[in-house]
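Only one protein chain is missing; all other protein chains are in place.
Presenting chain A:
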């Protein structure tokens, strides 16, 4: 009967008029199918009570009510939603970041005027952010495997030919005046690509091993070749997290992690002494590798509740623009300011979590997991590092530290999250 009922002009007209009110085109089929099913069952009931088919269908449509009103109400339910709470928090972080770089640039002569660059990068970042907010994140998915392959190829290519050395690290690539740490970029990009690759709950052993080798171990090897052990570990954790979220299968997780563990073991075997020394440095503040922890603790201790004041020079803290941002802010403005920052970070993470939980579609879930993981670890680690609780790694606080071109990427990740939230009510129900 379904085919025939759609042929009635009253039915078609009714559905047309409902759907015309609904802005989200992606919902039209879903709404149409659901209302059609209802009209059909109502008409069948009326026919078995003695009506002719034509009368029954006319009556069933009449009982539905006024189509424009129904359509407008549907429209309201499927409108794009903007998460202002997250956007306001990001703006607040951005402003604090500009303030922090003004503070740093007045403190050290070599940084003078650096806040202008910060503002330019922020502007650029917000442009990307707004663009991505309005974009359909689902289109990204079909480029996932290409993105993954291209990123790995670039890592391998630069790893072999050598990048430019900035601050003693050879992991930088120059684009005109901009130098980018390409491992820093590769970490989130690889994980974003990973979120869109196919990985099934019931895949076989061979596919799981290949998954572990190509998507897990190979990136680890490339990170380790550039001595980015910290990024290698962060990548491994992200890889395992995604593999678990995407399959919910302990078996696949175990199989896929074997090649990864092997790659890590080889890296450790080759360069274990160095890694151990760096990792344990924070436990021995008086050793050479504990320097960062030692001067951070000293700066925090002397700060008191209200700090030493705006742009107070501190000659011992290394890299107050990036690695020591958090500690230097405490040094200048005190423990109270540090606590406020930690509270803001907490609010920000909680908001991202809330957004991720409200998403219904699986790709969106995986992407959100990547965004929260990457930004979460980069927000929490440098804070704990400044407080001397974890090993010192070259991680900058997103938004708050100078970050250079990194913040374009950070804002892009957030743009994706906002885009997913915007479209969460515009997705048709799944078929089981």
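Everything below uses one rule, namely that a residue touches a chain if its C-beta (ideal position, glycine included) is under 8 Å from a C-beta of that chain, and two chains touch if they have at least 3 such contacts; residues count from 1.
Rule of thumb we're sticking to: contacts and distances are computed from a predicted model.
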item: Chain excluded from display, named as in UniProt, from "Spermidine/putrescine ABC transporter permease", "Spore germination protein", "Na+/H+ antiporter subunit G" or "PadR family transcriptional regulator"; value: "PadR family transcriptional regulator"
item: Residue among A:110, A:160, A:206 or A:432 that touches the chain left out of view; value: A:432
item: Options A:8, A:74 or A:137, residue touching the unrepresented chain; value: A:74
item: Among A:16, A:41 or A:136, residue touching the chain not depicted; value: A:41
item: Interface with the undisplayed chain - residues on chain A; value: 2, 18, 30-31, 33-35, 37-38, 41-42, 63-67, 69-70, 73-74, 76-78, 358, 360, 424-425, 429-432
